[in-house]
Every structure is written in structure tokens, then in C-alpha cells.
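The structure under discussion appears below in the form of C-alpha cells.
Selected chains from the complex are presented in situ; the others are not included.
Chains: A, B and C, in written order; residue numbering restarts at 1 for each.
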Amino acid sequence: MTNESAAPLDAAAIETLKGVTTATLTTILLKKGLRNVWIRGAMPLRHRQERVVGPAFTFRFVPAREDLATPASWGSPISTRAAIEAMPEGAFAVIDAMGIADAGVFGDILCARMVKRKSVGMITDGVVRDLEGVLGTGLPVWCRGAAAPPSVAGLTFVGWEETVGCGGVCVIPGDTIVADRDGAVVIPAAVLGDVLKEAPEQERMEGWIVDEVGRGEVLPGLYPMNESTRARYDKWKDSQ
Amino acid sequence: MTNESAAPLDAAAIETLKGVTTATLTTILLKKGLRNVWIRGAMPLRHRQERVVGPAFTFRFVPAREDLATPASWGSPISTRAAIEAMPEGAFAVIDAMGIADAGVFGDILCARMVKRKSVGMITDGVVRDLEGVLGTGLPVWCRGAAAPPSVAGLTFVGWEETVGCGGVCVIPGDTIVADRDGAVVIPAAVLGDVLKEAPEQERMEGWIVDEVGRGEVLPGLYPMNESTRARYDKWKDSQ
Amino acid sequence: MTNESAAPLDAAAIETLKGVTTATLTTILLKKGLRNVWIRGAMPLRHRQERVVGPAFTFRFVPAREDLATPASWGSPISTRAAIEAMPEGAFAVIDAMGIADAGVFGDILCARMVKRKSVGMITDGVVRDLEGVLGTGLPVWCRGAAAPPSVAGLTFVGWEETVGCGGVCVIPGDTIVADRDGAVVIPAAVLGDVLKEAPEQERMEGWIVDEVGRGEVLPGLYPMNESTRARYDKWKDSQ
């Protein structure tokens, strides 16, 4: 990454990214050589979940050990409770559960508190517990599914705002997370500026192509565009 | 388990457990040192499935062998048909499919008969076949999904009312199964009495905490409760 | 397979198969010794998807290699685009993605074009991208799920109308694919004739058995039928 293009994830940037599919974002990142930015296995918990955008706030778990992972540990200063209280408004919680699916990272109580703290969403390579309660809080969640056992049955919480792995991807606090019905992509902070510049045009172009297919155009020459198609597209774009 | 507390799973017990989430039950069991009681990978087949409670009635399958697993075997005295006819009213069928997902344990015909026999539900670490037909019978089902091939394509039935493994958990006939939207938990017979005693209070306490979060309380000191929170809670409880 | 019974998959055959569940078809094929005809892991993308029938038109991918799998490759003569333009009307696209789930085989643009070309459906042991867009095209799709990254992030396309593996099953161009809510079955061309002959009777018989169960009949002697049950059934059938 010689071409750094850091940009703040301000309200305008969030607005822009809300209009771009993760399909388009992964395509743009691939062109920049970033292939491993797709969080595997985390799907939206809610049917017809809207797209959510926010800066990553990370939580790190390791596997449970009986001497550490006890209900008593919930009161420790290094607890998920303390971490949640440290979240800034608008943050996207990214929870490294090491893929453990036998115990839920959070249930309704913690999700309800995250909503109060104006978290925009939560993603984990683990699962949630009390599915119905979690859906009831309204928090947008991406995860591998649900399991009732409490986190201490399978997980030990070790810290927050560290670099983590989540669904096979490295996430650094402050990276941007965009999640929609396909799942979630990580935009490294250093390339956010470039992505913000290129994404709207890519979306417009793909939208035009879909319309062309709707008009009966054949694929070769259209997608990707050959020169004559591009000329037609440029003409259309100028006319907008 | 020095502290045995067997209790009958009578109508009152079922009524009590219908009001307790599997999330709460697994928490209570964890406090008793029971960590491996969550049936992995079995999710409700029906959208918005209600909670179901019943005593386990077990079925055991092993992998298919071409000389044994044939349509002809369906007529043998050791058959799933005979097992279903042996089920008492109110039983929860627990089917050990050794996690095999290439052949459905049961389809619409057997599920329809289980409904007739007043089975309250069925859970398997395998899959069902003829998803639409099974849903049509109204039987509450927890499983890993669906596959059309008949059981004999991948499974050989060997017996019923034996101790089995299901989703990584040991189930003994007569244990209590509670299943809801998160999945299913096994309550060993010896601890049922204690669970019945503790569960309603745990539910009430967690409900009060959710309400406190809704009023804007912060997590530390609330969940788990510190002394002053507990005093507030006790006062509230007395006032009910 | 000494007993060859090839038959054309004409409009009448398609009509017949649309009335037969994949559960019934896999049972019939099993009786003919065909156990490995069930495409594993590919489930309908759309809720309440109707049954779809068509001749297999195959696509073959191998894992991505950075020197081959580039956006530029989309314009190559051996491209998914060229393959789609080669599909005859009524074909069922069968896509061998080697089970890779980190990149979507197709998104909305290619699915939209397949609809224009009157493809009846698509099945893959991989995933699609732009779930919402793909659903918007109306193409019936069976797959393992969704992932936003473009195919070139994980897959290299190598050809079409070759014998492929899909979901652990061998598919030869021209085999018949029948897919419903359980998933999809492959009917080898050589046995289509026999299957067409036997399937409607099997469906009728199972339907009658379901009705008998509804009337309170016990399973032993009913399913499978003993002689007296068969006599009753034959009488009923004659009366229709």
C-alpha cells in the first residue's frame, strides 16, 4: 500500500457508503490488491436488514478456561461490560470470538445497552444468545447464528480496541465496516479516501449495465465494457 | 453431582419451563458445573417456533451399510415405525443421526404419525426430508436442515430408548428437553428439581435488568448486580 | 446400469417432474442403485421457492490464481459471459465452484442476463454475490449462501458443458436437474425414462399413505404396505 489515502469517516462518508453495496466495495478493494477483507460466515440476523456503516470498535475473546470464564468474571474491570461503556457513539462492534459457536457472545441485556450507547451495529464470527431478545433490542447484528449458553461457557474476554481477527480477516480499530444482506467488508483506514472517490461511479456504472441487460443487451462487450459500450455509457452519463 | 434433585416432569413443571428461555436454563446449568448440555447445530425448522418442553424419547441411527439400509428394512421389527408406535404421549423425540446430513431421518409420513401420537416435538443432529410436507404436519422440529434422500440412503436405524449422543451431547431417555428459537438444551433428570426452583427467579431478575437498561442504567454494577443494585432489586421484588 | 432407459426431457416430462418431490425422486433412484445423486449444501435462495426442472448446462471453476483471476479475464473468450450466451432456452445452470464460499459465482448482472436467455434456474456448491440484486432478477437459485467478493477474488472460470462435480455429485451436461425446497437431485439421462414411468405412481401412493395416517392408521403394515394394506390401496386406486 504505497498509495495511502486516509480520510475521516464523517457523516458525508457514511452517507456515501450507505449507498454502495458490499459487492461493489469488495470489487474496488480487489482492484487495489486487497483480497482478504471479507468477514466470512457472519450473516445478518434480521430478515431484510438495511446496510449499516461505522468505525470498528473491537472486542477480543479467547477460548474459555474453567478457572477464568465464570459468571464472577463479568464483574472484573476487564469485562465486556466495561468495554461496552467505552464505546463511542456510532461505533460498529467487531467481536473476535475465534469462530466459537457453542456459546453466545452477547444476549439481550448487552445488546440493549449497546443500542442505548448508540452503537450502529455488531458483527462476530461467533453467535449470539437469546435470539428473540436480541432481535427485540433493534440492534443490527451480523453473526453465524445463535446458541443459548452464556459466553463464559465457551469464551474468555481479554480486551477491547486491539487488532483482532474476525471471520478470517484482520480488523484494526478505526477501520470502516460496511455490512449489508451479503455480509460485511472491512475498509482499511488507509484506503478509505480512494474508496469514497471511486465507489459512487462504480455503482452508477453497474446500475446502467443492469438496465442495459434489461433492454436485452448481450454480455460480451457490455460487462466488462468494450470501447463502443463505454462511449455509449459516457454519453448517457453526460446526459444525466 | 452430589446434589441430586430429581423431580417429575409433570404438567406444572412443563408449564414453568415453557416460561424460561434456554439462555436462562444453560446459565443455571453452568452454575451447577454442567457445561455440555447444549445440542449443537439443531435449529427450529419453522419461523417463530414457540418453546417446546418434553421428556426425551431417543432414536439411534448408525451410518448406512448397503446390506442393511434398504427400503425393505422399514418393515423390520427394529424399525423407526415400531419406535414411533412405542412413544408415550407428550414425548420429545431425540434422534441421534451421528450428524449425517445427506439423508433425511424422517419425512412427512412419520412426522404426521408422531403428531397423531401426541409427540410434542422432534430434534436431530441430522436433517429431515420433504421439508414442505414436514412443516405441513405441524410437528415442531429442530434439525440441521433438509435433504431429500430417504434415511436408508445414509442411515441404519438400530434402536430406541437407549442413551444416545445428539449434537455433541449425551441424552438419556427421560431427561428433559427444552427447545426454543436458540435451539435445545438437555436438563439431566437428577437436576430437574433444582432447575425448576431457580429458573423463575433468574428470569424475573434478568427481566428487571433489561428494564433497567431501558431506563438508561449503565452495565457495571447492574449486571452482575453489586450490593446496592441488589438492594434496589429486592425492594422492587417485594413490591410486586 | 444395464437397464438403460433414456428419454427426452420434453415439455410433458418437465410437467410430470414438476409434480414429483425430490424426496420421491431420490427414493426411486436409490431403488435403482443410484445413491450419490443428491447435490449437497445447495438450498433455495428464495423463501417458498417453487420446484424447477431443466436439463443441466454446466459451468466449471477452479480456485483463483492471481495471474489468471482478474477483472480483465471477464473479457476473455473463455468467460462466464460467453458461457451464458451459449445457454439454450430452458436450461438449468449447474456451477461447479469446488465448494468455494468466499467469492460469489454470479451477481445481479449475470443472473439478469440468464433470465433474459430463459434459463429456468441455477445451482452451485458455491455462493452468489449481491443477494438482493440476484433475488431482484427473479432467477430461481440454489446455493450455499452469499458473499460479496467478485468471482475473480476466489475463482477462475475454465469452461462450460464439461462433466463437473457439484455438491459432491457428478453432473453431465444433459442430465436432468429437479430442485425444490429440500434442494436438488440429478437424474442421469440414462434412467430418465424409468423415473418418468415410476414417479407419478410413487407420489400417488405416498399421498394415500399420508391420508391414511391422517385417519389414524398405525405405521406398521401401512408404510411400507403389507399385503392387506396394498389390497385396500389398489381398490382405492381403481375407484379413482
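Observations
The criterion applied here is as follows: a residue touches a chain if its C-beta (ideal position, glycine included) is under 8 Å from a C-beta of that chain, and two chains touch if they have at least 3 such contacts.
Small disclaimer: the values here were computed from a predicted structure and weren't measured.
Within the whole complex of this structure, the shared sequence is present as 6 copies, and 3 of these are drawn in position.
The working rule: only the chains that are shown with their structure count from here on.
Homomeric contact chain B/chain C is classed as different-residue, with under half of its interface positions used by both copies. Computed centre separation for the pair chain B/chain C is 33 angstrom, with centres defined by C-alpha atoms. The set of chain C residues that touch two or more partner chains is empty.
Those residues of chain B that touch chain A in the complex are listed here as 21-23, 25-27, 30-31, 35, 38, 40, 43, 180-183, 185, 206, 209-210, 213-214, 216, 218-220, 223-224, 226. The touching residues of chain B, when paired with chain C in their complex, are 71-72, 74-75, 79, 81-82, 84-85, 101-102, 104, 107-110, 112-113, 116, 129-133, 145-150, 152-153.
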